[in-house]
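Notes for the one structure printed next.
The complex is shown incomplete by one protein chain, all other protein chains being positioned as in the whole.
The letters A and B name the chains in turn, as written, and every chain counts its residues from 1.
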Amino acid sequence: MTHRKSMLTVALASASVALASAAAIAQEKPPVKIGFVTELTGAWSFFGTSCVAGLKVAEKQLNPPGKRKIEFVIADDQTSPAQAVAASRSLDVQDKVLALSGPTSSDTGLAVYGYAEQNKVPFVVPVAAFPQLTKPGTRYTFRLEPDAVGWGYAISKFVEKQKPGGKIAMIYSDYALMRAITAGIKYQGPRSGLKIVADIVFPQGSNDATVQAAQILAAAPDYVVVSGAGGFDNTITNQLLDLGIKPEQIIHPFGITTQVMNWGKRSVGSYYGTFFDSNLDSLTAEGKAFVADFTAQYDRPPSYGENFCYVTANVIREVIDANPEAADDREKFRDAMSALKTKEKTSGVPIEFDKNGARMEYMYFMQMTDVAAKTYKAKQAFYIEWDPEVIPVYTLIK
Amino acid sequence: MSDVNLIILLSTISTGLILGSIFALVAVGVTIVYGSIWMPNAANGQFFVLAALLGWTMTVSWGIHPAIAALLVIGISVPLSYALEYVLVRRFYDVPNRNISYFVLSLGITQILTGIFSFTYGRWSDQFQLPPLVGGITFVGPLPVANNRLVVLALALAILASLFALLRYHRYGRAIRAVFQNRDAAALRGVNVKASYSLSFALGNAVIFAGGILFALAYSFDLTVAWTMSITAFAIMIIGGPGSVLGALIVGMVFGFTQAAVSTVASPTIAAFSYLGAMLLILLFKPSGLFAR
Partner (left out) sequence: MTTVAETKDPSPRSIGHGLPLACFAAVAFATPFLLSGNRYLAFVAGVTMIHILWASGMNLLYGYTGLMPLMFAGLAGISAYMVVGLTAAGWSFWLALPVGALAASIAGTILGLPSLRLKGFYFTLCSLVIQTVVTLAFVYFSGLTNGDTGISQIPLPSFAGTPLSGLAYDLVLAASAVIGVVILMVIVQSTLGRRLIAIREDDELAGMLGINVTGYKMIAFFIGSLFAGIGGALYAPYIGFISPRSFDVLISMNIWLMVAFGGRGTIWGPVIGAVLLAPLSFLLQEYYTVKDVLYGLLIIVVIVAMPGGIAGGFKRKRREAAAPVDVAASRRSVK
């Protein structure tokens, strides 16, 4: 009896030792820190806060027990490039993060890019579209969002499909992002047999577009590409509609939930480009769960900004799970990112980076079909994938 | 003239009128304050945006009718002005050359308000849009104009006209103008100078708030409007002649039209450069402005 009892005790004891040591292994390694420099205040904060919201949803199931913990250290860059560099430096030196991520605006993105490449810190860009973030020679930067000059390519292809030989008008604010998109249209448009009949740029801080809307009307375009910065986007859109441009003629190069809601009911029928939408037919089960989760928490459906940040967290998880040694070694993490071949868990779109860290690119064009109090409906009108260097994106805009 | 060209012409005129009247309102507000207490208020753009933001919260978050919200916003400006006047502004009334102290002070206020806006309202900065006062569209010739904007235009012109009447004919207005012209003489004639100072400060700010809320009713806006408005209001005041209400009114309207016209024939960027250029030239060659008192 005593014998058997002691056997049992030994067995129990050894089992608990084994359990404890398994837990100890999981515990003894410190969490993997990822620095997340983003726009919590300043001009671009609506994008940065959306991104962090997507990240928070991802974080809920990011660290199941038994896996090495991944921790995001969030820092505000005030939508200021100088502050973004300072925050990157602090995360790199003080917090000793494995990699940087987070910027949603092109200028803060470029500022962090410069720091990351110079100091050999891997940098995963969720939502910043400026092509130079993956210019030839880039080694440590990986961008999830397709580049903005490429969007111009996609828009031209979309219009070519809708109306061969069509006439395009462009009206936009003077920001880096808009300049990149329109550079793509100016390059690809004529090659797709399209005619650009108006090209109107507003300086930053403009507030009225009535006269320019009338000029657009006078140019009699088939499609108008509209992209104002901040609140001015609504002003341009409404003034075009006021003057009798039909919603079906309007293409917004990009649309996130709040923008679509702002354009409102009178814009139903107009098109917008995106990289993820709660109305996509191709949502995976996880994608649907993400939309439901996010909507329950934030009272509005997520769009591509939230999705890219959600996906960023998952991509990092995947890379570290597949290459445990990459969790403590920046070079190995970089190599693992570079070799990654996977799919977005939410929509099934492939993720694969070229030698410069640019992604195999894609874009959806959605048509708005309804806007309600807290949500909207849209249907997919066009989908296109392309190689990041299908047009010379790195020379078209510096 | 073909229909499209007529539309361009008419839209230039309508934009000139609406923008011009709002510019004129803000510039008149700035000028009233400068003309009386010598305070060049660089924070005018922040006050302007504060009014617009309060209007947005009241209408969109609390569901108040925009007309009532507009009145409330203008009402709120009065106690705010008196508080600011009591705490800060009145300390400098007897200081010679106080305009530069005031200028720097208002830059400080600008920075504080910028900081506060960025952490309170920043994350919604793409969605500031107020519900319209009235719906529907009116055709002016071939040009469709939203009724809402016509109402905004009418209100702006009405406020400008009543301000003008107030300053010209009412005894408060006459007192303010007397202090504009000569503080000591006004005091000798029995005008209560300090009281007229507080009054003009509150009046000027109320007018700026009115400009802000009217702008928000006519256009979508965001936080960057503040700085553009500050510089524009200063440009108008300098060109019109610091302290000259008539100058602010005329130059404000002219500004609206030039901005619309220049951006038609050249580009919106050239338009922005051109008014800054005009301001520099006036500063250099006729610092007293075109309509010097």
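Note that contacts are C-beta pairs under 8 Å (C-beta built on N, C-alpha and C of every residue); 3 or more make two chains touch, one makes a residue touch a chain.
As the structure is a prediction and not an experimental result, all values here were calculated from the model.
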{"item": "For subunit B, residues in touch with the removed chain", "value": "40, 42, 88, 91-92, 95-101, 103-105, 107-116, 118-119, 231, 234-235, 238, 269, 272-273, 276-277, 279-280, 283-284, 287"}
{"item": "Absent chain, residues of subunit A that touch it", "value": "40-41, 75-76, 78, 80-83, 85-87, 89-90, 92-94, 106-107, 110-111, 113-115, 117-118, 130, 132, 174-176, 179, 203-204, 398"}
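Definition applied: only the chains that are shown with their structure count from here on.
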{"item": "Subunit A-subunit B separation of Cα centroids, rounded to whole Å", "value": "39"}
{"item": "Subunit A residues within the subunit B interface of the complex", "value": "40-43, 45-46, 49, 78, 174, 200-208, 210-215, 217-218, 220, 229-235, 238, 242-244, 258-259, 261-262"}
{"item": "Subunit B to subunit A touching residues, read off their complex", "value": "4-5, 7-8, 10-12, 14-15, 18-19, 118-119, 122-129, 137, 143-146, 215, 219-225, 227-228, 259-260, 263-264, 267-269, 272"}
